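With one protein chain removed, the remaining protein chains of the complex are shown where they sit.
For subunit A:
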Amino acid sequence: MSDDHTNKSRRRFLKTAGAGAIAVGFAGCSGGGGSSGSGSPSESGGGGSSGGTSTDTESGGSTGSTGGGRDRFKLGAVTSLSGDLRFGGGVTKRGYDLWADTVNQNGGIEVGGESYDVEIVYADAQSKPSSGADAASRMISSENVDAVLGPYSSNVTLAVCPIMEQNSMPHITGSAESPQIWQQGFEYSFGTIPTVSIIASETGEALLNLDPNAESVYITGVNEPFSKSTAEAMRTAAENAGVEVLDFQLFPRGADYANVVSQAKSAGPDLHLHGGHIGSHVNLINAAEQFDYSPNGFMMHYGVNTGSYKDGAGAGAAHTFGATVWLPSADRSGGVLFDSPSAYADAAQAAYGSAPDYTQAGSTAAGIVFQEAFKELGSAPPLSQDDKDELISVLEGIEVNTFYGDVRFETEGEYYHNNINTTSLLIQLAEDGSPNIVGPEDQAVGEATYPIPSWSER
């Protein structure tokens, strides 16, 4: 073989290898990212917890459209399949897909004596509100869907809801928590996860009821919509319980928690409550350990039961209190499609090889609510606009028992069309990092370690 030929081959090989490596590298920034640490789902406005390390899958009924007179219900789903929120978007997609797969395996949705399968078509919100709105518009105009399952994260949901209003399209989101969504009073949008102000308030109350009752709290939060709402809800819970709020501080993402901790330690509260994203939880706990700041307990909403928090905080994660609305060990009645939370967890584990979190569960619950609403509506697919309008009335009156909890949507007030009926759970991490439900009393499956041991006693 000639030298010239060898050189050309080597050059071609190097070019190919280089191009491949560059593609791998840039994939993470353009679409292969994900979130949960510093670019976490909640950092963009809250979207529920997303732990574990599973990747996105392509299972489920997302095949092509069948056009008019079809023999299946066709739902659109807008979620982030690329960009910073890809990880959370994937969790949401798994929730929707697991619902669709299970419905189809069980013979479909029975309406008027006929059974109809479910098909989901996806639109990529690319982790950006504007892209989410564009994707939703395109999907509605081109796919002739009967209803839409909502996007991941509150910010994207806030951009997508107006599109649903403009198109009079029934829409249930399984993973958005900002109170702003429901305060807007969107007629066509519903949500299965209670707003963060409810979750933080209820779990905060459960924490303040632990013995010995806290007399003072120090509240901090990251100054972003989701985290700020969380911290404010914690403050309201403390004030309602007659507990003194020694300080309420909001600070930007990336602040040095040495100063936060030094100030808090100087104030000497019984409890430290924090609203933020997982990265901020980790930084707060690490700084507390370094500066030997030991109140009776730390509570972070949300995400303490995620792998990202446990991996980031290491041994310091033990004993942290947190909030969630669902765990596989939660005492929920079960109901449509899955008999119990543990049955759902087993199904999710079998399908995706990872434990589901409350975002995934809430997303599956959103599908179940549509399933029951379709039955109650009694119209065969495809739904006409009159059917869709009627579906809104059905959703407003529906009550569904699910593995996730009882779903019933508010029909007035600041939580308009939000399901605020699912009980929030106070959890605490054990030494090994596993979450235990410790409140409220009627849901607790174990005793809280409270006051938590000081850093020197661990």
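Definition applied: a contact is a pair of C-beta atoms (placed from the backbone, for glycine too) under 8 Å apart; a residue touches a chain by one contact, two chains touch by 3 or more; residues count from 1.
Just so we're on the same page, contacts and distances are computed from a predicted model.
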item: Protein name as given in UniProt for the chain not displayed, "ATP-binding protein", "Pyruvate synthase", "Aspartate carbamoyltransferase" or "Branched-chain amino acid ABC transporter permease"; value: "Branched-chain amino acid ABC transporter permease"
item: Option from A:Ala258, A:Val336, A:Ala355 or A:Ile398 whose C-beta touches the chain left out; value: A:Ala258
item: Hidden-chain contact residue, picked from the options A:Ile278, A:Ile368, A:Val394 or A:Val407; value: A:Ile278
item: Residue in contact with the excluded chain [from A:Asn213, A:Ser266, A:Ser333 or A:Gln349]; value: A:Ser266
item: Contact residue for the chain not shown (choose from A:Asp292, A:Glu399, A:Glu431 or A:Glu447); value: A:Asp292
item: Contact set of subunit A toward the excluded chain (per top definition); value: 21-22, 24-30, 32-40, 53, 55, 87, 223, 249-252, 254-256, 258-260, 262-263, 266, 278-279, 282-283, 286, 290-292, 307-309, 311-315
